[in-house]
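Sending over a structure as structure tokens; questions will come in a sec.
For this view, one protein chain was removed and the others were kept in their places.
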Amino acid sequence: MYTFFVRLNLVLVLVFMTLISPGQNKIVVFQSDFGLKDGAVSAMKGVAMGVSPELKLFDLTHEIPAYNIWEAAYRLQQTVPYWPAGTVFVSVVDPGVGTERKSVVLKTGTGQYIVTPDNGTLTLIAESLGIAEIRQIDEVINRRKDSQQSYTFHGRDVYAYTGARLAAGVIDFDQVGPVLPKQVVAIPYQKATLEGKKIKGTIAILDVQYGNIWTNIPGDLFQQLHPAFGESLHVALYHGGVRVYEGDMPYSATFGAVPVGKPLAYLNSLLQLSFALNQDSFAAVYKIGSGNDWSVEVSSK
Amino acid sequence: MYTFFVRLNLVLVLVFMTLISPGQNKIVVFQSDFGLKDGAVSAMKGVAMGVSPELKLFDLTHEIPAYNIWEAAYRLQQTVPYWPAGTVFVSVVDPGVGTERKSVVLKTGTGQYIVTPDNGTLTLIAESLGIAEIRQIDEVINRRKDSQQSYTFHGRDVYAYTGARLAAGVIDFDQVGPVLPKQVVAIPYQKATLEGKKIKGTIAILDVQYGNIWTNIPGDLFQQLHPAFGESLHVALYHGGVRVYEGDMPYSATFGAVPVGKPLAYLNSLLQLSFALNQDSFAAVYKIGSGNDWSVEVSSK
Partner (left out) sequence: MYTFFVRLNLVLVLVFMTLISPGQNKIVVFQSDFGLKDGAVSAMKGVAMGVSPELKLFDLTHEIPAYNIWEAAYRLQQTVPYWPAGTVFVSVVDPGVGTERKSVVLKTGTGQYIVTPDNGTLTLIAESLGIAEIRQIDEVINRRKDSQQSYTFHGRDVYAYTGARLAAGVIDFDQVGPVLPKQVVAIPYQKATLEGKKIKGTIAILDVQYGNIWTNIPGDLFQQLHPAFGESLHVALYHGGVRVYEGDMPYSATFGAVPVGKPLAYLNSLLQLSFALNQDSFAAVYKIGSGNDWSVEVSSK
């Protein structure tokens, strides 16, 4: 009887192992510049479901502006850390599809995987989460069957297919393809610096839905100004070196700390210094954009 | 042997109980005004998947106009009744994030849960489905670990996290926090009334995709005019008391009952009186909006 229970337990353990996947966690998160108006995203998900119906498929966004690799890089940085280790991201912003850019899978220092063309998309995440390992996709093996005739939809034929197989445990990470040196194609950008009592940085991106201004000034650096909530900051914004905004605003813990329509400075959800108008759009009112040619200077008064 | 089978059955029952959750049903439905262009929605879902990979995550909409609490309330009323008991809704339209508004979980009379700031979002659902119980979220316990520095993204750090833990059965409803009196912050609005042979109401919302006009006149009230299909109704629409539309249109069971471009009155999918142009946009053609300052009068001819 004792032997029997040992065997029974073994059988039940096997049942559980079938249900609970080892290593990867069966979660795939898609990002692209495809939009949601046609069938492209759905075709990628169909390929994934064909690999394994046990996968759980999610979207980061498909509204990356067409060919905007910087924004793809930013949205990964904004999101990847909140997903559990083992999650596989498939990011397809790929203006060079079919050309010689490498197709890779990066494993972050925190255990998420990112399947993408190595075209700058990995600039920020490689820096913030670190590279545990990076492999080039062997497209002879890791390519949807009978897709050799199609040259323009690697998102469906290579990236979704490979991401799904990795997430489902059909292939291990080392079956993706050969290991590469731990470096990625990086988009150059200016880091934030403290110069005397002034911090200089860039407008990394807009919080598009609300029109808030997100800089690349980390909270840690900003703390060196020893700001207190309610204290006034002096803020200047420049486009191509020309000043387009200058004003004072309080450093606030919440938007509601200032009247509706008034400016405030705050740490955004990524703990980076940001500017907003309470319940209005700073970007629209002052015609502010984002990118390396948009810079910012901040000082305590 | 008999004893053995009893034990085996017990083990198998335990296997099943692991698979089938008690109480909550592992379904979480998200609503917000975040839009789908950045990583905010995905960050919330990542937090939920970190709580339990067995959760099933869905979206109501993320296109609520920024800070529009009334529309958030309406979309919940439009949707919640069609989801099974035990479903957890996480609704984040939160202009007062970080201020003193309460964070709550309401259990409806029909068994769904709604996790939200108590800022008016619950106005309609509390009325239509009733309040079984409402609890304030204890943010000391029910808050994502290490998120105390972030003040502006309770959607991710408090609401998604708490909703996921409730849906997954990590916490029971009574572990959300203390019970509150059965009342919610309610946005005042004018109810529809019958005055003689005329019904007065408001334009509750637009059916935005098609430009149809949805009033707050319930089918039950409308029936007191004893309308027959095909019978003509006299309809007047007012904005701030000024008449902006007046005309006759048949009460119809289907859009196809009138020629393309012609007006009709019908009961919408929530069985409330509505107006449309067949295959055209009533709202665009006649420049109609919605809200408490948009009113309507309807009578049989």
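Here the chain labels run A and B in written order, and each chain numbers its own residues starting at 1.
Operating definition for what follows: contacts are C-beta pairs under 8 Å (C-beta built on N, C-alpha and C of every residue); 3 or more make two chains touch, one makes a residue touch a chain.
Everything numeric in this text was worked out from a predicted model, so none of it was measured.
J.: Using the touch definition up top, pick the residue from A:L57, A:V80, A:I217 or A:V296 that touches the left-out chain.
T.: Among A:L57, A:V80, A:I217 or A:V296, only A:L57 touches the chain that is not shown.
J.: Determine which one of B:Y67, B:W83 or B:F275 touches the chain that has been left out.
T.: Touching the chain that is not displayed is residue B:W83.
J.: If the missing chain were put back, which residues of chain A would it touch?
T.: So the residues of chain A touching the unseen chain are 4, 8, 11, 15, 19, 33-43, 45-47, 49-50, 53, 57, 66-67, 95-99, 149-153, 156.
J.: Which residue numbers on chain B touch the omitted chain?
T.: The missing chain touches chain B at positions 1, 4, 8, 12, 15, 19, 25-27, 29, 36, 56, 58-63, 75-76, 78-79, 82-84, 87, 207-210, 219, 253-257, 266-269, 271, 279.
FYI, only the chains that are shown with their structure count from here on.
J.: Measuring from the mean C-alpha position of chain A to the mean C-alpha position of chain B, what distance in angstrom results?
T.: Chain centres of chain A and chain B, defined by C-alpha means, are spaced 30 Å apart.
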